[in-house]
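Shown below is the structure under consideration.
Omission of a single protein chain aside, the complex is shown with its protein chains in their original locations.
Up next, chain A:
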Amino acid sequence: MSYIEIRNIFKIFGPDPEGALELARAGSDKDEILAKTGHTVGLHDVSLSIEQGETFVVMGLSGSGKSTLIRHLNRLIDPTAGSVSFGGEDILSMDIPALNAFRRKRLGMVFQRFGLLPHRNVMDNVAYGLEIQGTDRKTREAAASKWIERVGLAGYEAKFPDQLSGGMQQRVGLARALATDPEVLLMDEAFSALDPLIRSDMQDELMKLQAELHKTIVFITHDLDEALKLGDRIAILKDGKLVQVGRPEEIILHPADDYVQAFTRDVNRGRVLRARSVMQRLTPGSDRSEDDSNAPVIRDDTRLEDIVSISLKTGQTISVMDRDDNRVGLIDRDQVISALSR
């Protein structure tokens, strides 16, 4: 059983969701149900398993239900049907005090438009989660200071949100979510409102933090490049239904349907594909390592864009090694070119 288990979630918006739920269960799709009952299907039979410590990205266009989905994880929205559990604990059966305790201790959330408290300065915003928990001022300000510095905002403690740029505001949002040391970080289009350059910075920053913190991150985005960059695994939603779940390379190499394929068309493959999915796999025993002892050697998780430059420089066939230094495959120039061009 995975850390976070989402099982057969339906969410239907409207005055009488039960009636529409029958239709949805019988297989009617979003448009049909809207036409027949006037109810909007937010999520249609979504099941997901998210592992502890992974960065799980949910991708979809607006109206796909991705923001609805993430709000089920902390019950800002309750499902019409289905179950959500964390570490085996069913969160839908929690009463209000238990739910609040769960939100305080185990979750942090970052919002698209930051959701900062405009009447509180940076320090008090970052300390907010701890204040809600009832931590005393000294302790919470010490913790907040640490995180403010960690996200690069030292010196801005006394500033108010409207005195900061968008990127800085989202750093405050991130620090606020991390200050309570949650197990799970929920990020709802956290970087979508930022300029491309700052967005890229924040993505790098998040990856750097994650390399140290190993939180479970659920990240919502409408941007496939962002999903591919950040996600250990990616789920693609369309009209409230799950279309595909997989590792970035699986999504690129084996799109589940035309919809996913249309998305992946413009992706920079060099940045997503890794040696292991481009190489010609060696069957054990057929190792020809003697032939070319000074051939270039790379790891199996090397990105295609790095392989390109090695291949161009040396012109030789490249050996691919796995984590235990066994040679597992070979890549020649033609394979590099065909992997890039498809």
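The rule we apply is simple: contacts are C-beta pairs under 8 Å (C-beta built on N, C-alpha and C of every residue); 3 or more make two chains touch, one makes a residue touch a chain; residues count from 1.
The definition used in the following text is that contacts and distances are computed from a predicted model.
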### Query
For the complex's missing chain, which UniProt name, "ATP synthase subunit a", "GT4 family glycosyltransferase PelF", "ABC transporter permease" or "Tetratricopeptide repeat protein"?
"ABC transporter permease"
### Query
Among A:T180, A:Q244, A:S277 or A:S319, which residue is in touch with the absent chain?
A:T180
### Query
Which residue among A:A101, A:A154, A:A262 or A:I337 touches the omitted chain?
A:A101
#### Entry: Residue in contact with the excluded chain [from A:L23, A:L92 or A:L117]
A:L117
### Query
Which of A:Q163, A:Q280 or A:N326 sits in contact with the chain that's absent?
A:Q163
### Message
Across the whole complex, list the residues on chain A that are touched by the chain not included here.
### Response
71, 74, 76, 96, 99-105, 107-109, 111-119, 121, 128-129, 132-133, 158, 160, 163, 180, 186
